[in-house]
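So that we are looking at the same thing, I have put the structure below in structure tokens.
Missing here is one protein chain; the remaining ones are kept as they sit in the complex.
This part shows subunit A:
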Amino acid sequence: MRETTPVKSPRLNEQDQVMTTKYPYYVEPYNETERPRRFLEAFSAILQHSNYGFVLDTYSKITTKCARCACNCQVFMESGELRDVPCHRTELLLRVYRRYFTLGGMVSSRLFNGFTLTDRYIDEMAENFYRCTACRRCKFGCPMGVDHGLMTHLARWILAEIGIVPKALVVAVREQLQGKTGNTSAIPVVALKDTCEFLEEELLENYNIPAKFPMDVEGAEMVFFPAVSDYLLEPDTLMGNAAVMHLTNGSWTIGTGYYDGINYGLFYSDTHLCNIVRKEAAEVKRLKAKKVLIGECGHASRSAKAFIPTFCGGKKAPPVINIMEYSHKALLDGRLKVKSGAILDRVTYHDPCNIARSKWIINQPRELLEAICKDYVDMVPGGQMNICCGGGGGTVSIDEIRKFRTGTGGHVKAEQIKATGAKYVVAPCANCKKQLREVCEDNGLHDVEIVGLHDLLLKALDLEYYGITAPEKKEEEE
């Protein structure tokens, strides 16, 4: 086994000392006997029943180790450690695959007393695969087309099957799939209704908009799944969502059977990924709706868009749209009227990796923002090649690694935000929002405000066009 000798970067200080304990994140107690054997059993089962085999086979033949991927990784840019080179991390898994699942590897290991999977090696994987934010930016730097994000995805699944998975992620998924409330934030239906009623009152009071959060409306066109944490943390985003829906006569509903868009299965287990998207599809079916409408959340959008067709019937699966797509279309159709230049402060946009890498949602939010902002600036680089906030791949939920996330993982982003000089950073993603707030706090960007896209849209709605007179209190504020 090759030693990973951390190469110290002069920019690093004591914060990486935190990372020297067994795992940087909490893991629930698990069976620690014979981990290598059980790791290989899980690996073998996954290879047999999924589609990773031929990918590993191809990758293990072609990796050239040129280190071009390293220049694309925001964790590596900051840490400067060998173990953060994406290709090095992928090799951790490929070495196990070659040794135990290819003929050549088995023969050569017998001839040359080669590599053996050990407990220490598993620990190394456990640590390194959670230093990756699975943002998939490195794929664009690889001449060989190796998707290191896919390898992280697979490695985390295998590790999870032997019990190594951050507690923060498991707890959330457990509540979502087997808990009483059925969502990651453990919000009961009563509380959900209460929150929505409160938001309706707020909307009426502050904006005079009689918008509703429709509950369990059978036959609505779209069923709404925001990141459920939005109900606790992002009232403005949700009010913006409801206001836009109300003014554009959108046919939508929230299903009280299931109302969570979050899917941590994407971060560590295809089994959970599958079960969670099935719950979404089932709720759409129960309400006889046609589409899945995902709120402002990157991984929720991608997991639904990419994996509802995979796990819920291919072409027959309900189509998935993101609320920004809806608002953008409404703006183009002329159903959504906004006051141009209503937002006076400088605004910039952070692309959540999960919706930008595939070029799915890049221009829509920008066009919306350009319509309402006086001073909109783009981050460089942005769009498909954006830099991850540093909390991707579920790492944002792991509070105990905050120093790593905001220091090593998020520092490049902080510099990027600073360079724009923006007051508002629009981050239409629950994970990015939490992470960026902490990044700004820990990197001294105290004047920057992290908001959702619909937070700003709400402020910029052309209410007069809809025959609504804004309440006086609001005008005084402005």
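Please note the rule applied: a residue touches a chain if its C-beta (ideal position, glycine included) is under 8 Å from a C-beta of that chain, and two chains touch if they have at least 3 such contacts; residues count from 1.
Here, contacts and distances are computed from a predicted model.
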Protein name as given in UniProt for the chain not displayed, "NADH-quinone oxidoreductase subunit K", "Nitrate reductase", "ABC-three component systems C-terminal domain-containing protein" or "Dipeptide transport system permease protein DppB": "Nitrate reductase"
Omitted-chain contact residue, chosen from A:85, A:369 or A:427: A:85
Contact residue for the chain not shown (choose from A:161, A:280, A:351 or A:455): A:161
Subunit A residues that touch the omitted chain in the full complex: 5, 7, 41-42, 45-46, 48-55, 57-59, 61-72, 76, 82, 85, 87-88, 91, 104, 139-141, 143-147, 150, 161, 170, 173-174, 177-178, 269-275, 306-307, 309-315, 317, 359
